[in-house]
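Shown here: the complex without one of its protein chains, the others still in place.
Read from first to last, the chains carry the letters A, B and C; within each, the first residue is number 1.
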Amino acid sequence: MDFELSAAQLRFRDEVRQFLAGLPPQTSAAVHDTGTLHSWDVHRAMAERGWLKAAWPVEQGGQGRDPFEMATLNEEFARAGIPIEGWLIAELVAKTLQIVGTQQQRHEVIPAILGGEILLCLGYSEPDSGSDVAAARTRATRDGDGWVIDGQKMFTTMAHEASYVFLLARTNPDVPKHRGLTMFLVPLDADGVQVRPVHTLGGERTNATFYDRVRVPDSARVGEVDGGWDVMMVALAFERQPAAAGHLLHLLGRALDWARTAGPDGPAPIERPEVRACLARAYTDLEVSRLMGYRMTWLTSRDVLPHTEGSLAKLFSSEALMRASASLVDVVGADALLTGHGTGAPADGWIEHEFRHSVVTTIYAGTSEIQRGIIAERHLGLPRATARRAGS
Amino acid sequence: MDFELSAAQLRFRDEVRQFLAGLPPQTSAAVHDTGTLHSWDVHRAMAERGWLKAAWPVEQGGQGRDPFEMATLNEEFARAGIPIEGWLIAELVAKTLQIVGTQQQRHEVIPAILGGEILLCLGYSEPDSGSDVAAARTRATRDGDGWVIDGQKMFTTMAHEASYVFLLARTNPDVPKHRGLTMFLVPLDADGVQVRPVHTLGGERTNATFYDRVRVPDSARVGEVDGGWDVMMVALAFERQPAAAGHLLHLLGRALDWARTAGPDGPAPIERPEVRACLARAYTDLEVSRLMGYRMTWLTSRDVLPHTEGSLAKLFSSEALMRASASLVDVVGADALLTGHGTGAPADGWIEHEFRHSVVTTIYAGTSEIQRGIIAERHLGLPRATARRAGS
Amino acid sequence: MMDFALSSEQLDLRAGLTALFADHSTPARVRAAEPLGFDPALWAVLGGFGFPHLAGSRDGAPARLADLAVAAQDAGACLASAPLVETLVATRLLDRLGAAAGDDLVTFSPRPAVAGVARTVPWAAVADRVIACDGDRILIAGPGHDVERPKQTLAGLAIGHADLTGATVLAEGPAAVSAFAEARADWQVLTAAALAGVAAAGLHLGVEYAKTRHQFGQPIGAFQALAHQLADAAALVDGAQLLVQEAAWAGDTGSPRRHGLAAMAAAFAGRAARQATDRGLHAHGGYGYTLEYDIQLYFRRAKALSLLSGGESAAVDAVVALALADTDSDSDHDTGRR
Partner (left out) sequence: MMDFALSSEQLDLRAGLTALFADHSTPARVRAAEPLGFDPALWAVLGGFGFPHLAGSRDGAPARLADLAVAAQDAGACLASAPLVETLVATRLLDRLGAAAGDDLVTFSPRPAVAGVARTVPWAAVADRVIACDGDRILIAGPGHDVERPKQTLAGLAIGHADLTGATVLAEGPAAVSAFAEARADWQVLTAAALAGVAAAGLHLGVEYAKTRHQFGQPIGAFQALAHQLADAAALVDGAQLLVQEAAWAGDTGSPRRHGLAAMAAAFAGRAARQATDRGLHAHGGYGYTLEYDIQLYFRRAKALSLLSGGESAAVDAVVALALADTDSDSDHDTGRR
């Protein structure tokens, strides 16, 4: 049993911290204020340091960083409040293409991703299929050597900055829903693609994307025809650790700064018992969230596929984030009504910001209900329901 | 809108309070310590005052008390911690017999109940049917002019003090489960009846009762053959208000007494912020529970059948009782490990006692899950499920 | 004798306001009034309806808080972008102090001033005058008073910090302290009513969405886990409505329990509104997080009003005092506990 990073891992963490310390002041606020949780400046600076391919083997031009180093990199960016959504999504697709992509896809797309030239977005969710993602209705129809895509995707975050959408489409409506799906890599500048902004409670911009007779060659297909579900499972296994733990880390940092700073009209908030109780509860939940995350990293480092550890981590950390941010707003009190960064709001607006953001963390990447269902069935071995009867 | 009892109602409340004040000290502890939440002394004293038939019309020998007076009587006994389970169960059956019983049953059984001579118990639950009470398997088989009863009932509280069990039995196994049940009034001294004590976490004694070829005449039948479910619905409508609100009232009284008494080693607990916060939360929940209860009384007083008001009251007050008693035990601290009445335990052991008792209030008379189901479907109009699928 | 029914006057008031808000406080209008959160056209219509003057006494009899609570609840349910609660409270306070209420927009600071500034006062950014308590004095500032307007707030409400330098003294000494306590209790009851309205409407949005949204072959509201979360919220919403009614009645009858009940109602209605809108939003899945759906408006308003009222911690002292007073009054009859 060991709960410490190795000396090499700590060295890399310090390198990341130095990078973050060298960013212009207000980078975090500026990136958030654009609504797009991606900064090309930061992205290119990361590319310069080779970090976009840090996890890639040295023989493939990467840095051969181990899973703990990668987790640390994520965590330090989260702590500093610098969003790297764009990179995380693109890297996830790159890793998936490395396994299931064609040689052409691997050679054309992966270097552009890892070099920091392009971003990608995920086209899974649709207006009528969120939790039930396999119910996707966007169609891909054979057209000679290629395909024609028609439909709509929802929550295609980064689509307005991305070059491709990694798109789940129905190619066979006559088989069980999981078995009639195929994955495509669709260029967002193709004719017939439209991107409409969707703004959110947390201030982030996401998008609805529309596909009207969009033609792609068969080389845009990723994986087998009707094998899209399997491709998506590969991609899901690469999903980063739950983002909620990173948000909790960021929130607690901001909250602790706020709590130990004396205000003009009195002692530091941390002197108040309800502030201390709230911080203690939240900090404990943060520790547990981080341990759950590091355990997933540890499994990855041993090439063990997580079983239900991911669901436990996702459920716990996102619910903890909601609880913590809501209570912290409460202990800030009426002044928490004041919001925004650089406006004189308490904790420069970050406590209130994380509160508004937190609600989505129990929704995306599998709602808390989905996670509880997985834990109930696969972790606890509870039976599946056959039917629900009256009043029960 | 009015939230005050009338002068007559207040006079009756004072009468009840004077009665309770005149009981020997430690009556509450003594009754609880027997495990049987019934005192024949108290019961007979109530009978002397005519309170056992207080709700009965004057022309039938009762006192014609209105629903608010009856609610007040219940509440004052609850506040004083004097259990009247025995009377409440017996009265419920008396009211049911008054509507659906035969003339013989009304003349023989009701006066004995209202005179304080006999108690009854309810034989609904079985080892394999708790929430799903209509799944009862205890059989009643025709035998000449009478019936033979075989089976087992669970949670037949008061059976060891009662003269009859109001028993739900299956008379027809070949129809949908709700339609093959019949209700009987079975004498507990009949041959073949056995009563086995079952002790509980809260200290109360309940019973398992066994029925081995128990013969009863057809005159023991209550309501139509295969009409038992309808009879039970009549009885359910007479179920008193949720007992949890009364327990919360009792708990808060004890807790406030404890909180404002200075200990040997320091100031009164009520000076501690966490004690105050806990009391304020619990007292607020008590006020809401009482309002929900009084609203049901008000509906009764206007001869309106409650719709989902009972479920809202039951769910809220029992969950509030669990929360309140668990938190109060926590603020009492390590000394809450000391238990029992008259042993020097904090609050004479009552906070810890209500904590142990509270867990059953979210289970009996319809679990919280049953109540939430009723509220979801009938109060909110949410649809019933047809099936539950993977992970959701 | 207890009676939970609304009076026919209250039912008429509700019907009138429901119609008014359906025309003049649509979600589109609520959005258009953001970020400040004030809709002058709606305010003018409410003025035509008689607000806030109908909070004053007529023929010597003060307006009933229970009626005003009906109005506040309706306004909350439609997220009315108008200073209804605070102007009603200010009108009642001026009435109580024997001061004439003009046609100015007068708002009320529910929290006492600190260092001569009333901070985070709802509607101060658009009010002509601000009433606040500073020590044992009740002050009224403006017009032309110095108000700092924050750039952004969680949910409109035209928040401002009002500098009370040079403000007129309306009352001082024990009479002022006591009048402020009454006004604060009025504010708590009416804010609780608004929160109960937000809670009920937010829950309703979640329930209606859950009835129509299908996943895994059935409406999501048929999934027990989601349905039960909404049922728990429904119990809180129901409790909040009852508590608001009782607290308003206590204010109208001068019950000694009125201050405790007002604090209780504000805290509980805040809890109900936060949970109902939170679960209502969650029921919407990813759509609940988008600005295109209305539930986020309710979610933000619930938290904002709850923060203004100080939440549960602000109610502790008043509720504990009520609990102790009730206990003493119940044991006047020398029941004791056996």
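Brief remarks on what is shown
Everything that follows uses one rule, which is that a contact is a pair of C-beta atoms (placed from the backbone, for glycine too) under 8 Å apart; a residue touches a chain by one contact, two chains touch by 3 or more.
Just so it is clear, the model here is predicted, and its values are computed rather than measured.
Touch, as defined at the top, links the missing chain to these shown chains in the whole complex: A, B, C.
Within the complete assembly, A:F68 is the residue of A:F68, A:W87, A:W229 or A:Y364 that touches the hidden chain. On the side of subunit C, touch with the chain left out of the figure occurs at residues 223-225, 228. Interface with the hidden chain, as seen from subunit B, comprises residues 125, 128-132, 135, 154-155, 198-202, 206, 265, 274, 322, 326, 329-330, 333-340, 343-345, 349, 352, 355-356, 359-360, 362-364, 367, 369, 372, 388, 392.
Across the interface with the omitted chain, subunit A contributes residues 1-6, 9, 14, 17-18, 20-21, 23-29, 68, 76, 79-82, 250, 252-254, 256-257, 260, 270, 273, 276-277, 279-281, 283-284, 287-288, 291-292, 294-295, 297-298, 312, 315-316, 319, 369, 371-373, 375-377, 379-390, 392.
In this section, only the chains that are shown with their structure count from here on.
Rounded to whole angstrom, the centroid-to-centroid distance between subunit A and subunit B, based on C-alpha atoms, equals 51 Å. Looking at subunit C, one finds that residues 215-216, 222-224, 313 touch two or more other chains. Each of the following residues of subunit A touches two or more other chains: 131-132, 274, 369, 388, 392.
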